[in-house]
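Here the complex is missing a single protein chain, while all its other protein chains stay put.
And now, chain A:
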Amino acid sequence: MNTDVILKAQDLFFSYDDGASYALSGLSVDIHRGQKIALMGANGSGKSTFSLCCTGICKPQRGTLYFHGQPVAYDKKSLLALRSKVGIVFQDPDNQLFSASVYQEISFGILNLGVSEQQARDEVEAVIGALEITPFRDKPTHALSGGQKKLVSIADILVMHPEIIILDEPSAALDPKHTQMVNRIVAQMTEAGITVIMATHDVDYAYAWADEVILFHEGKVLLHGAPDVVFSDHDALHKTNLHPPTVLSLFERLCNKGVLSPDLPCPRDLDTLENYLTDAMHK
């Protein structure tokens, strides 16, 4: 982790009910620029609240959030500046799409950045092309399928060119085809230099995709590290209602049986594991 810290949370406390219970209770974490970060944890462990804190929607009662090393201020101007750099794609597109027209919907965010109309039009067209929204751009949003709505809600944020994109369970309720499309778009975001934070319950995907995994537990970070380290910690996984990724499980079992050597680096995907096995068979 030699990249610079873009977002830093220090000892955040947040309560939705005036201190009766805490959604975040002393959360500290560093987010590094350009990384692919998976936020994992049981329901109610604080992932969504943390995401909302990152854009200044939830103001922590205690603790400080730093963006590019500067403590986040909560006056209107600073908040707008923060939100133009940190975007959230919400889990349910129906809570995000406010206009019946796809074109209007996507143009909202970029116009709020104060760019000229012509530039906004160009940006909207570009993102519509890049995300393959063209076939349904003329449909009203209420006539779109769940997957199409998801693509529009991602376009909503991408058009603003944020430095960090937070995706809240992007593939929840999507069919495999749209899940793949979303995953491809996420990969393109990373290529474009965007720091991607994804809240997800899909351990297999997180294991294959992420550079870092942050395990949330009761409003705190339980474990933060490389996927193979985090997912090898069975106690931590058990605490957070997670299972180890299938590939990793199988690898461990094969190591225990002596089929594979435990000295091999942990395989991230099925293909690597297959190669290990083929090599082992040839020996």
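As a working rule, contacts are C-beta pairs under 8 Å (C-beta built on N, C-alpha and C of every residue); 3 or more make two chains touch, one makes a residue touch a chain; residues count from 1.
As a working rule, contacts and distances are computed from a predicted model.
For the omitted chain of this complex, the UniProt record lists the protein as "Cobalt ABC transporter, permease CbiQ", which is one of "Stage 0 sporulation protein A homolog", "NADH-quinone oxidoreductase subunit J", "Cobalt ABC transporter, permease CbiQ" or "RNA polymerase sigma factor". Screening A:7, A:111, A:181 or A:237 against the full complex identifies A:111 as the residue touching the chain left out.
Touching residues on chain A toward the chain that is not drawn are 52, 55, 57, 76, 80, 83-84, 87-88, 90, 92, 94-101, 103-105, 107-109, 111-113, 117, 120-121, 124, 138-143, 156-157, 160.
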